[in-house]
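My questions all concern the structure below.
The complex appears here without one of its protein chains, the remainder shown in place.
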Amino acid sequence: MSYKCPVCKKEWKDSLQVARHMFGTGDKPHKEWVDEQGKDKGFTFIDLMIEQATTPGNKSYVTLAEIIEKAQSSL
Amino acid sequence: MTTTSLATTKFTVINTHVHNIDGVAKVTGRATYTFDVKLPNMLYGKILRSPHPHAKILKIDYSKALEFPGVVGVVTGKEDTLGVKQGIWRRYQDLCDEQILPLDKVRYIGEPVAAVAALTEDIAEQALDLIEVDYEVLPAVYEPMDAIKKEAPEIHEGFERNINVTRHIEWGDVDEAFEEAEYIREDWFKVGGQHHVSMETRAAVSDYTPDGKLTIYHSNQSPYYLQALMAGVLGMREGDVRVISHYVGGAFGGKFELDGAIFCSAVLSKKLKRPVKIIYTREEDFIASKRRTPMFYYVRTGVKKDGTFLAREAKVFTNGGAYTGMGATALYLTGFFHSFPYRWRGYRYDGYRVYTNTLPSTSMRGFGAPQAMFTSEQQIEWIAADLGLDPIEMRRKNSHYPGYEVPGQARIESCGIDQCYDEIQKWIKEKGKLPENRAIGISACGFMTGGIFNWFDTPYAFSAAMVTINQDGTVELYVGAQDMGQGSNTTLAIICAETLGVKMEDIKLHASDTDHCPPDLGAWGSRQTLMTGNAVKMAAEDAKKQLLEFAYAHAHIVSKTGLNIVYDLDIKDRWVHNVARPERGVDYSELVKIALRGKEGQKIVGRGFYTPHRKGMISPAYSYMLQGVEVEIDEETGKIRLIDSLTAHDCGQPINHLGLIGQLEGAFSMAAGYGYLEYMPFEDGQLMNPNLVDYKMIRATEMPPTAVAEIDTYEPEGPYGAKEAGEGLTNPTAAAIGNAIFHRFGVQMKENPIRPEMILNALKEKKEQKKSGKKNK
Amino acid sequence: MIHDFTYLKPSSLKEALTMLEEHKDDCKVICGGQSLLIIMRQGLLVTDYLIDIKHIKELDYIQFDAKAGLKIGATTTHHTIETSDVIKKNYPVLVAMENKLASIQVRNWGTIGGNLAHGDPSGDPASVLIALKANIKVGNAKGGRTLTLEDFCVDFFETALEEGEIVLEVQVPTPEAKTGATYQKFNLLESDQGMVAAAAAVTLNGGGKCKDVRVVLGNAGPKPVRIKRVEELLRGKGYDEKLFAEAGKIASEDCEPVTDIHASEEHRRHLLGVLTKRMLKQAWEQAKG
Partner (left out) sequence: MEKQLLTLTVNGQPYELYINPKTLLVEVIRDHIGLTGTKRGCSTVSCGSCTVMLNGMAVKSCSILAMQAEGAQVTTIEGLEQTGELAPIQKAFIDHGAFQCGFCTSGMIMTAQALLDENPNPTEWEIREGIEGNICRCTGYNSIVRAIDATAKGNYKEV
């Protein structure tokens, strides 16, 4: 199965790649989409990114990848 | 393209002892740099600079300056440049964030605020004191880890937490690879900035004439970029802007962006319709140009106990300074070269470039890789020690090889790293036992041969060349490549002479003038030998083919060379001959005259161009090297002295032999300086050593012998098998010095430049640890 | 930018001193100008009159006499000193010090008088000369006076020169027999200004015990710092490496260095200790002959 970026609809085989793409692009629409998802969960795009950068491991990407997976059905 | 096997051809010019073609001009003082340009009716400009690291500009009143005798004009952001922004990453407009002459806000100490033109430099300087600027000083932030905090001041609107650019690289399953690892090590590093310190400071003379044309003499490393950028900011057509950069007094990655000198002189000249010259003082060059990017590096590496590399993860924050410049590229390349020259099953890099209120950081020779190697190559040495493995053999078994594909990133064609290990091993063995106060450190690395990604958004081929042949056989070679001292003019002339079969003295090279030379992306990313070299080779082959067409068709030559259908003709050393029987032939100038007659008096014109295709996103070819440095360290004072060095170097087929040695030795001095001397301390946003007294650089007395072992490889994508040699050599030295200190004392230096005080502190710390360790037992 | 001034070129020492008396506060003296022009260019020094004494031959001399010692005229260049045969023979430490003083271009034009009058605590000659018990002769239109170089160095870029006075001559007594003198600066570049520096002079008596000793540190305070406690410690003692180490410890305590971008105060103290130890040992060994 493939996963689409919820913003620009580009496709990857792996949801983690989509998360990486979203962080990597980081423009306004991508940022806003992540911020929207994090509203009730208490995180923002920038929070995730800084956590990703300042702690070992891959937690932020996994978090975002899970959200992206869940969002696939509505795309 | 020719079909002869070039690898086996004996060269007549390539890799022989060829003198630099600009030599006579440079050793006699005839070479005229922008610094020396003087035009009739010329004015002198000076730039008023921000004394604040972060401030709003409320008001600029320059009326008193204008009244000052001898002052001819003043320009400001509000009245003249209207907030036009510029940046070199043209493909991404939001990264074109630099207002040279700002409308409303300054973001670092030294940023231009206004510019004055006057009859003399002295008058212009005095007039600066008469300009009154009202500032509202804003809170400022200087370090990336502070700038990402929630409460940090916002430096650019819309860039949350001051994050300017992010770059991510990943291949393989990193987490799985880490799980498989039997030994994992993580380290934090602080890698320093460095100034380019070109001996010629930023310099420009702009001459705008009432017919709407602008000619600019400017010290830079890519006249085409400057032409395009200046046209962009001034709202002119590229074709109406001419940039001339004959003789550039050093650049090293710091001179292909638009700088205050070119911008302010052009804006003044356009306003006043007179030539305006701006030369930066050394201090201005330090505080208001750009620098190598300082970085915070977190590196986690997982290996098997036998030393097999499995996984690596790096997270990097860079101090971007106030503007983007070439920072986005440096951010990507540091992450990419951090993996070099090794194979990782899983590799992940997250890079964040953070705006701060310091002078912008950008590209500098090595382009992110020296920082990457300082961290990577030291950590690898420590891992080998932790596991009790031979550091060279551990490196060797994990290294790239010809045909290796960096997953999703690059395919390696030629790669001589394996032979490099042999050479250094031999060297270390021959040295035998060293005196007690000395140790050898090594570092491997690789580098790109030109960039592929078209961030400048040029519609042109990346490189182009034209060759024309005069009636006497002399050759005019036109290139857009820029010689800033590295010797590209000579290298390209060598390729032309070799290809065409003429002598070096037959070539007259034309470069550094956008009116007369084809566009070329210029001198950065070690691209010219391969890219412009390919274009020159193609142009020379084109011209040669046209010449030979006349030879094949001319009865006299056919009979003289004994040519028949199975034999080829070639030209070498001005001798047109039968390849199979080289003694049979005619003089080249004879053929040129025949060709001229055949073409009804038109010169033969050969054209060539090059743009990399199907070579991935990064670079068409990679150089490899391993360096060993013997270092003496005074245990009591921490003083470092470099004793000896050997660099085993795979740059493909060397073209310009003297130039290559020069690149090696020059890169070494710059890289050694980065290792233990050169640094840029700031206090409250103010650079504390903006002069050559307090900014220490290697001098003749500090330079050790720099032997080289050339590794014989052939790069299929490069002209005659050549690849980069200019920048990669800047990468290994700092790490090698660090590794020598590690072997001497067992201390790990995680910050550069490694200054005596840091070594002594590390030794003290080690002693204390030992003590407390003993107590605990 | 250098501010405008009137350039005065006296043809003799007498005329120079008269000019100084006439223009008082409104004038400065230039000799080699290797330091002066830098600060003038930075706008740190503005003057109405600049009196050039560089060419005054009366002050350009090196005289040596075993009894009277060494006399060096103020306008003698560093390079003249480093190539002087009598100095090489009798004061090798001065040659060694001059060899590492900046670059050959600076030594060719810069003068000993100008260097000392500048009062830079990181300047090389002062510490060595004080270790050698040098005096300095200064004078104005009314006459001259001689004081110890140690007293001449007053503070950071400040000397005992009074209005109308210039440096005339440096006087170095002939070292006693069995004297060794050494100087070393710590820097990262061979002839760079020292981060710190130490000069030591040791004189031994017939029994090989320390008869007299001086340790003077450069860039260790606002002026060259003489470490008298070390002198007390060593006098009368025999060769002992432990003593040198102890002396180093004292030196690192008694100096007054500051922190700047090149080194912290702590690091400077440490280095001064190491250099003191090393210079004393070397000087002692030299004195033994």
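The letters A, B and C name the chains in turn, as written, and every chain counts its residues from 1.
Throughout what follows, a contact is a pair of C-beta atoms (placed from the backbone, for glycine too) under 8 Å apart; a residue touches a chain by one contact, two chains touch by 3 or more.
Predicted, not measured: the structure shown is a model, and the values here were computed from it.
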item	value
Visible contact partners (per top-of-document touch definition) of the missing chain	B, C
Contact residue for the chain not shown (choose from B:80, B:98, B:111 or B:200)	B:200
Of B:308, B:454 or B:691, the residue in touch with the unshown chain	B:691
Residue touching the undisplayed chain, where the options are B:403, B:705 or B:746	B:705
Contacting the left-out chain in the complete assembly, out of B:562, B:662 or B:681	B:662
Residue, one of C:103, C:146 or C:205, that touches the chain absent here	C:103
Touch residues of chain C, complete complex, unshown partner	2-7, 9, 30, 33-34, 37-38, 41, 50, 52, 54-55, 79, 99, 102-106, 108-109, 189-191
Footprint left on chain B by the chain that the document does not show	19-20, 22-33, 35-36, 196-201, 247-252, 281-283, 484-487, 658-659, 661-662, 664-670, 691-693, 697-701, 703, 705-706
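We take it that only the chains that are shown with their structure count from here on.
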item	value
Separation of mean Cα positions, chain C and chain B [Å, integer]	44
Chain A and chain B: spacing of chain centres that average the CA atoms, whole Å	35
Chain B residues touching chain A - in the complex, by the definition given at the top	94, 148, 158, 160-161, 163, 166-168, 170, 174-175, 186, 298, 300, 313, 315, 317, 348, 350, 352
Residues on chain A engaged by chain B in the complex (per definition of touch)	20, 23-24, 26-28, 31, 45-46, 49-50, 52-54, 56-58
Chain B - residues contacting chain C, complex	121-122, 125-126, 636-637, 639-640, 676-677, 681, 688-689, 693-694, 696, 698-699, 701-702, 755-757, 760
